[in-house]
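Quick one: this structure, given as structure tokens, is what I'll be asking you about.
Every protein chain but one is kept in place in this view of the complex.
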Amino acid sequence: MMLLQVASQAHPLSGTVAEWVWLLPVLPLLGFVINGGLALLGLRANGDARPAAGRHTYAGIVSVVGPLVLVLSFALAVAIFGAMRGAHMEAPFIRNYFDWMPVGDLQIGAALQLDQLAMVMVLVITGIGMLIHIFSVGYMRDDPGYPRYFAYLNLFVFFMLVLVLGANYPVLFVGWEGVGLCSYLLIGFWFSDKVNADAGKKAFIVNRIGDFGFLIAMFLLFAHVGVLDFRGVEAAAPSLAFGGWLVTAICLFMFLGCAGKSAQIPLYVWLPDAMAGPTPVSALIHAATMVTAGVYLVARSAFLFSMAPVAGLVVALIGGLTAIFAATIGLKQWDIKKVLAYSTVSQLGYMFIGVGVGAYTAGIFHLVTHAFFKGLLFLGAGSVIYAMHAAYHHTHRHEDAQDMRNMGGMRRFMPLTWVLMWIATLAIAGIPPFSGFFSKDEVLAAAFTRAGQSTLADAYLFGVPGGTVLYLVYVLGLASALLTAIYMTRMMLYTFHGSNRTGEGEQQHLREAPWVMTGPLVALGVGSAFAGWLNLPAILPLGPRHTLDHWLEPVVGAPTALTAQATAGGGEHSAGMEITLILIAILVAVGGIVYAFARLKPERLVPKADSPEDEGFGLVLANKYYVDEVYDAAFVTPTYQLSRIFLWKGVDTGLIDGLMVNGTSALARGLGWVGSRLQTGATGTYAWVLVAGVLAVLGAVTLR
Amino acid sequence: MLAESLAISAVLFTIGVVGVLIRRNAIIIFMCVELMLNAVNLSFVAFSRYYGAEGQVFVLLVMTVAAAEAAVGLAIIISIFRHRQTVNLQNINLLKG
Partner (left out) sequence: MMQEQFPLFYTFHFYFFGVVAIASALAFVTRKSPVVAALWLVNTLFALSALYVLLDAQFIAAMQVLVYAGAIMVVFLFVVMLLNLGHPSEIADARGKWPVFVASLVGIVLLAQIMAISRSRVPGTMRLPKGLAAGDMEKYGAVGAVARPLFNEYLLAFELTSILLLVAIAGAVVLGRRRSADAR
């Protein structure tokens, strides 16, 4: 403890604005308190638990407070970032605020840790979060639960910042659970519809499975390493057996938690259903920030994952499989948000390929660019849905405002959204010079390179050489890139091109969203276009190169080098190879877009109500490979049956009610019956019993 | 003579107890109880000879209680007899629960 204090006093960030790091999460918490209080006050004013229809009484205050705390937080983050850039820090900046769990050997403090990785995440969370908060002001303003919405959103940002700023696993876990809670609350935000509430429950329960893994990983860490703070584990990690069962088990259990939080196979099923929440929530929580927490956790635990090549292979393989699996489902979805949801699952797979193969910077890089373009896509989709909803509202028709078959030709009504969405689409498809191209290329290149030379390539996964697995992962990633280009182009074509299918009466009500919503879109569009500049590859002749690589070097440099078996520049692939990979990636992306343009004819689409069913494999895809049904049959129904037949009828009704509750009363009644049989009423019997008692007492006295 | 008195007292008490156990006539059982009380009185008197006159005070109190008990008990027996035409306890089980 003293040592830590001394070290942090000597830290270059001491005394700078970084001392205010605690204020980063506290500001959104303040917003939560204010907005939550206003929500409760509104309830009291209405005198009813169900919010009244129409705009909320305190909408004005909430519109200011909700985004303002995020603006302040972002400003502080930028200021701290400035301080960090000038500081050239090697060690993280740690502040312990109070002892949280001082139990025997377990010393856990409520400590925050600021380093380059956390800073990147903080900037993404507060920056993108700020834009989405502003967007929400336009999108949600007329909702009766408006203060409640902002309260949850602020609370989410608080927990997310705790997650990325925590200096040890338990603090991270608090944030981890907190964002899960907020996710649950926001998915079921319109809880009066059972579908939405069920989606929230599904997300929560599936995440519990993952959290179980995370907890096991923490227990293993504590049992075998003895510390839980990042610095301590990092210091102890090299002493663990390389590739041994312990570190592999820890990493795999931790990855189970990541798979739950970041929607990877087999726990991805909750994310598409999570689209039941408001669209800005989908953008912030289920695209930009929370679902990337798993990627962050792997990158944060790079010192562990680099010691466990088998775990790395599993992570990369699961990532690749998830990427292609979700991408194929995305091909056949009609709900615009579902397309984006499966796209998110697929892109998260990419991130896990990146961190799995030990290219932590590439994974984080894709996380950042993805936050921009997927945030933009979701907000753009939200904009479209907003317009559709308003149009249907005007004509009092109850059609699906999210189904692409009811859209079409939207570029005439929403030109700005159209342009921005195309930027995001090109970015996610991997067309240079948009951001997604660079990050995706870096991930794929990393997978390809590591397949050739790395600790992973030397390991074996179920007897298969790691190199083979990684080449497979590369191919999966490439195929996913092709599919990504196809389904994104499909979405754009069906939504914005062709003729409008909304309806004659509705067309005149379709219009661009107000500036409070388009403003954030523009900002995100700029980010989507240029975020690639964060980490340009070395072969480009201009601009700053490998900025993010250098920035994250103090955090993930050593693990990356360990995995890549690189010694001072060695192991870097040649320029010719790099150019070849890039050309392949571009070819795939362009091919996908061209294919989609050639094959898909938005003119032939008819509105949802008139559309025929899909056939053959298309039907399988449209039904998401029936995974939900399989899970239902394999897990949900047996659990229900177990609960109903064994736990309810057996344990609860039979054992507890029957044996314990009724049994106790029956026992008492039985004893009473026996006692009443003793009451013969014959005085002689009483006399005998009385004398027997006297004999016993006297005997006890005599024999004492 | 204390030991002899106590021995007589104990024998009388035991006879009373055995009488209670073997007789069925309510009045005789009642008289057995009186015998037990007298056995205890004998102990009191025997002790009072050696340890002060308080023992005799207790004997007086016991006698009073016995008198009250006899009055009430015999009234109860008469009452029962009026209902059942018997004082045989085997035929009386009003206390049956």
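We just call them A and B in the order they show up, numbering each chain from 1.
We adopt the following convention: contacts are C-beta pairs under 8 Å (C-beta built on N, C-alpha and C of every residue); 3 or more make two chains touch, one makes a residue touch a chain.
Note that the structure is predicted; figures quoted are calculated from it, not measured.
Visitor: Tell me which stretches of chain B touch the chain missing from the display.
Guide: The list for chain B reads 1, 3-8, 10-19, 21-25, 27-28, 30-32, 34-35, 38, 41-42, 45-46, 48-54, 56-57, 59-61, 63-72, 74-79, 81-82, 86-88.
Visitor: For chain A, which positions touch the chain that isn't shown here?
Guide: Against the left-out chain, chain A lists 684, 691-692, 694-695, 698-699, 701-702.
The criterion applied here is as follows: only the chains that are shown with their structure count from here on.
Visitor: Please report how many Å separate the Cα centroid of chain A from that of chain B, as a whole number.
Guide: Averaging C-alpha atoms per chain gives centres 89 Å apart.
Visitor: Please give the residue numbers of chain A that touch chain B in the complex, ascending.
Guide: Interface residues on chain A, with respect to chain B: 675-676, 679-684, 686-688, 691.
Visitor: Note which residues of chain B are touching chain A in the complex, please.
Guide: Within the complex, chain B touches chain A at residues 17, 20-21, 24, 29, 89-90, 92-97.
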